[in-house]
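The structure appears below as structure tokens.
Only a single protein chain was left out; the remaining protein chains are all shown in position.
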Amino acid sequence: MSSRVCIVGVGQTHHRGPGGNLAYYEIAFDAARAALQDTGLTRGDIDTVLASGWDVLDGRTISDMYLVPAAGGYLKDSAKVADDGILAFAYAYMRIASGAFDTALVMGHGHAEGPTELVSNVTMDPFFYRPLGMSATAALALEACSYAAHYGVSEGQAAAVAEKNRRQGVNNPYAHLRSAITRDQVLASKVVAWPLRELDCRPESVGAVALVLCSEDRAKRIASSWATVEGIGWATSSYYIGATDLWRLDALANAARQAYVMAGIDDPMAELDVAEVHDVTSYHELMAYEGMGWAQEGSGGRLLEEGATSMEGRLPVNPSGGALSTNIGAGTGLLRVAEAALQVTGRADGRQVEARTALAHGVSGLAGSIGQTHGVVILRGR
Amino acid sequence: MTSQQEEPLTIDGRWDIPYRHTAGKAATRFFRELKENRRIVGARCPSCRRVLVPPRGFCERCFVPVDEFVEVEDKGTLTTFTIVYAHFTSLPPPPYCVGIIKLDGADTGLIHYVGGVDLQDMEAAKKAISVGMRLQAIWRDEREGKITDIEYFRPT
Partner (left out) sequence: MPRRVAIVGVGLTRCSSWRKDVAYPELVYEATSAALQDTGITPNDVDAVVYGCMDPFDGVNAPEKWNVDACAAAGMLNKPYLKISTGGTTGGSTALAAYYHVASGLHDVVLAVASQRVGETLEAQLVLNTAVDPVYERGFGMGAITIAAIQACSHMHAYHSTEEDLALVSVRNHENALNNPFAHLRTKFSVKDALGSPMLSWPLRLSDCCPSSDGACAIVFASEEKARKLARQPSWITGAGQITDNYFAGDRYWYEDWDSLAMLARRVYRLAKIDDPMREFDVAELYNAFTIQEILEYEALGFCEPGKGAEMVRRGVTAMDGQLPVDPSGGVLCTNAIGASGLIRVAEAALQVMGKAGQRQVPNVKKALAHSWGATIGFHTLMVLDREAP
């Protein structure tokens, strides 16, 4: 029988813009210390550490040599998932569920020391994609364009996502960008890769987030509140984007289905109280509503216009301000899990909604729409 | 399908990816001491009391922040070394000797060059350099706040 897995602690730095005087693994150290302090545990109580992120973005081959000790993993059984931290979370979940480990620390970080677009360009194959200047943003733009054209989604509808998330980010004491913007400002911002404008895209933020997970048995002994993982799923999309329907996030639909089935959720709109969705672009949040089954195909924009996903709506999405307010590179999907955990344990200062069941979604966006792996985690608070 | 063997199609690639690495507070102090005060500092962990050279912002064993700096000697003992004779693209031209030096007062080793020895003749070099030997830092007169402010460590 698998052990049930709980999140008992969260630590994050105050996310900010590039620069500063901390080496990237020192930022990770701060988040790990904060997570341990949050739980009252010490390094000695942790059995395993899972780091995340991309070497080439860090500018260090084998960057886990630095990250794992900084996350408390010195001499421990640890590993690095070279992708978004939500996938490191999935691996930590499996290690504990197997019964081989009891307590894990998962780390996600972003330090903006490397050029993300260029790094994503060298992720492309050198024959068919790279010479055409394909990069993460270009690949995401292809998806956004496809979605908008297929369903007639307007750029105004996408801009509304940015307006919502930036407005909500103001309430989050940890967010990087804490200033509201209007739809008009989004629509007036420079086109980066059509149809994506600057304000439809994520900023570059520096920060880290760490979570402490443990078995339910242990959680009961050491914590007064925790978030139990009720469902989890992840899935990837094809490299050959010319052969797939780019207007639908099929991998997300698969990941969400795995999580819903595990959690026993039949009607997500009714049964979820809050969601932290990885808004890699404003269009992608609308696509995510549909992939998650909250809106009919093509109707994501309307769901938002109805107010369903605002703070007062039926299913508030991104009370934290989302990735459009804070983008810590490969740590961003893990940050969604952290924020969801804070929501269901009543510790989301300034941005709290009444929530017992939360959904967290993360994407590995290194290559944009290519080989895009989505992770979905459903948490219930105790 | 051709019946002949075709030469494989290839494309040349080169990555020229710029980075700007942040050294962190501990390293910033270390390099300032090298440049301005011609001395080597380590960081002492408040918990295990090890003096860590090179210094770093936290002790990975005790998992606490480290911010006490102590001076260590600019001489020490060679714990191990190698002499590189092969040439690798963009790495220093051979021959060069790199070793780990435990400076007097430090609990961890520092990587640096061993120099002041003729390395061209391998047999002679192996006689001149040995594990356990004592070394002294040779400082540059013009220092920039880099690890190369020490030119090399010379056998004494």
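The letters A and B name the chains in turn, as written, and every chain counts its residues from 1.
Quick note on the criterion: a residue touches a chain if its C-beta (ideal position, glycine included) is under 8 Å from a C-beta of that chain, and two chains touch if they have at least 3 such contacts.
What you are looking at is a predicted structure, and each value in this text was computed from that prediction instead of being measured.
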item	value
Residue in contact with the excluded chain [from A:Gly9, A:Pro69, A:Gly301 or A:Gly362]	A:Pro69
Hidden-chain contact residue, picked from the options B:Val84, B:Val117 or B:Ile138	B:Val84
Missing-chain contacts mapped onto chain B	8, 10, 13, 15, 21, 23-24, 27, 52-54, 56, 60, 79-86, 88-92, 96, 98-102, 108-113, 122, 125-126, 130-132, 146-148
Where the missing chain touches chain A, by residue	1-2, 23, 49, 54-56, 59-62, 64-66, 68-69, 73-83, 87, 90-91, 93-95, 97-100, 119-120, 122-127, 232-240, 243-244, 250-251, 253-255, 258, 366-367, 370-371, 373
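Operating definition for what follows: only the chains that are shown with their structure count from here on.
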item	value
Footprint of chain B on chain A - complex, ascending	20-24, 26, 29, 32-33, 36, 42-43, 56, 59, 69-70, 72, 74, 111, 113-115, 118-119, 122, 126-127
Chain B to chain A touching residues, read off their complex	11, 13, 15, 17-25, 27-28, 57-58, 60-63, 65
